[in-house]
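Left out: one protein chain. Kept in place: all the others.
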């Protein structure tokens, strides 16, 4: 599996886009200008980007509460995401979701789940649909380490392996569930070992290495597409922020965060690689960052200037508005 | 671990008691004299008896919908069990349960669960209570192979291993969940392999060998009592009947049942052993069977002649009747 | 017209819809061979891909149906007893019911959950005899269907399957073997239309599911004294308020009979819907009959104390006309 230059640069751009958009949202949130809950993916950008780069256009991705990166990497515009966080009618969900339940139906991304583990059974059903339709689509379910303790994870993976469904379960192991370290919520050494309980293939990889993520997901997805069945892919990274904007993560052992920042910031690491490989030079890197910074600023402006949804639309689409039904 | 003669005979008596009681209930049910659902444990008697023989008086056991054998082996009188199946006020639950939700608080057996997998989290909480109280009690949770696909199984075992709880999970793998063969509901080869997902010890044993069951449970229970943590113990047997009285199990491959009957009927097997070992001779065996047959007939008579609960008691104990509350 | 059992009417509806639309499929525990066998024979006709046995995993059964529905399939899930739905409750409340709204209508979840509730005369007991439809009325985004005879069962199940929203379809164990007229030719019954099962002018008796039969028998028994109009809402969401309210405006009296425990049951909801519109027309306080606020006991002598019976309904009615 070779990754060409264009891809490499695209992945770098996207990782940078995620980081800058979330830096921005964090700042806006701290300024008290955003409502609700804001979960950023600092330190996990390589997973989102590696995963999406490995998929084909028709594939389906179920995201979670920490989803900005997933959507950006899939191509959703920063404008729609930021506008959604502001609750504007120009947002991805027309202001009905905020940060936690983003959607982009045009890009194969149904509503993300704010319920931990909430998408795992649903995604499994999407794969079942593909099995029945034989439509060659692979479904991805993305969730965290903490979500692997929810019973529905177990029910879904058992079903997926039993029926040999075309699905890849991506576990973003950022080593924490809110304030709880992984050792405090599960004893199993590698989360991917849980695949054994379903006679499913499981793999643990470095989730801060975007190329590694891309290659591993590509393999698992092609396997699933070929009818080889599901995979549980554990991507190990580190949550470089608190659980959500406003959480200062005082519960962390001193120095832990700094250590990971220094060694495992996926963007720093990748940038270094690209420079060493000569894929990019400093000027190009700066240019990219500048462009993206500008893009984000414009997106914020767009969001701020957009309208809030009209009060009278509040009752729409509680039910599908289909003549036969109403 | 040596099993003395007295124990061996007691275990034989109890296995016989379970078989004869359930044969009787089956017959009464077929005669249309019992309401509700009746799940017998034909072929699984060695598990119930081996398990209970290994426990100390203060230990706690959570049973399930297929529980007659568990209660009998723990010492509940056939009278109370049969009366309960008849819905009489002399029944173990005063007629409120029927066959599915038996209880015997004097023998450390809380209400059995008719919800598949329904006792697994609850039993885990009982073990948590013991951990906190340091009362040296071990809790057992008994459930079937199908129950290991319920999410609560996963949540509970993760919790038990994380907290190193004094509990033993007994999976009665009778190779079917209703009409569904195990290969049709899970792919994992041994159910005990699911323990790996929790870094818990797991073991698969012959559930038709009462001595083997006794020894394995004894070991797991003592381990738990010593603070060595939980075990998932899979006891493989075969459901020699349909799922419940009335189910003729037409869905089974031809000959399967007969084969197991012939080779793996736990009572036949054990009787043969005892005769060979000279622990019992034919006369003694016949004497035992005769006594138990009589005991069961008397229990039925007791049940039939007992009163139904009084209508006016229907509202009692929906809530604990404690002055402070009412 | 030909007489058939409720269970057969359901099966015919499933068969017709599966022939009509290849996206319709059935999923549940032992649906090929067991349970109350509404699905009997369908696997032979449509194969195991479209009549799919599942592990005992109510969360994954319901949740995966949501996912399949999001992808254009029309799953019809069977939950063997309504009691077990509680295991998958989160997938219904937090996933199925929210998808359309959160996506501003871009996503739809056209799925049906079929499930039997109520008692078995006798002996299901506390974990196999509950009546739980009332609690779902408080979850916006769900539609609730509860047919009381074979004709309605067939016509409503077909509509439920064609509906683009998550629908919970509540059957009653004791209705399965009830017979009724069902036309050979295809028909559907729209969701949201109540049925006046019997016309009358002195009392409006709103009844659901198995209680409709009791109510009709009581109405017949009392016809010399009291003219009772029996209305079956047939769907709780959407609820055909007008038919009920107009009837009460005519009769001036309302009794609601449902097998749910009284406290928090739909009986109170219906009364409260009516009273706000028809208060000035009412000549007597609206009354309700339901199960006692207890779990369902096993013993026959206790169970029949808990659930609504013809006698209890009759007694309540006579008390409304005693003055």
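In this document, chain identifiers A, B and C correspond to the written order of the chains, with residue numbering beginning at 1 in each.
Just so it is clear, a contact is a pair of C-beta atoms (placed from the backbone, for glycine too) under 8 Å apart; a residue touches a chain by one contact, two chains touch by 3 or more.
Note that this is a predicted model, so its numbers are computed, not measured.
In the entire assembly, the chain absent from the figure touches the shown chains A, B, C.
Among B:63, B:76, B:158 or B:306, only B:158 touches the chain that is left out of the view. Across A:50, A:78 or A:114, the residue that sits in touch with the chain not pictured is A:114.
Note on the undisplayed chain: of the listed residues C:52, C:74 or C:98, the one touching it is C:98.
In the full complex, the hidden chain is touched by chain B at residues 60, 62, 93-94, 96-97, 101, 103, 105, 110-111, 113, 115, 118, 120-130, 132-133, 139, 151-152, 155-156, 158-159, 162, 316-322, 324-325.
Those residues of chain C that touch the chain absent from the view are 83-84, 86-87, 89-90, 92-94, 97-98, 101-102, 126-127, 130, 132, 134-141, 237, 239, 260-261, 263-269, 271-273, 275-277, 279-280, 282, 284-288, 292-295, 297. If you put the missing chain back, the residues of chain A touching it would be 34-37, 87-88, 93, 95-98, 100-101, 113-118, 146-147, 149-152, 177-180, 184-186, 243, 247, 251, 308-311, 313-315, 318.
Methods note: only the chains that are shown with their structure count from here on.
Spacing of chain A relative to chain B, judged by their CA centroids, is 45 angstrom. Taking each chain's centre as the average of its CA atoms, chain A and chain C sit 40 Å apart.
The centroid of the Cα atoms in chain B and the matching centroid in chain C are 36 Å apart.
Residue positions of chain C touching 2 or more other chains, listed in rising order: 54-55, 57, 59-60. For chain A, the set of residues touching two or more other chains reads 151-152, 155, 158, 162.
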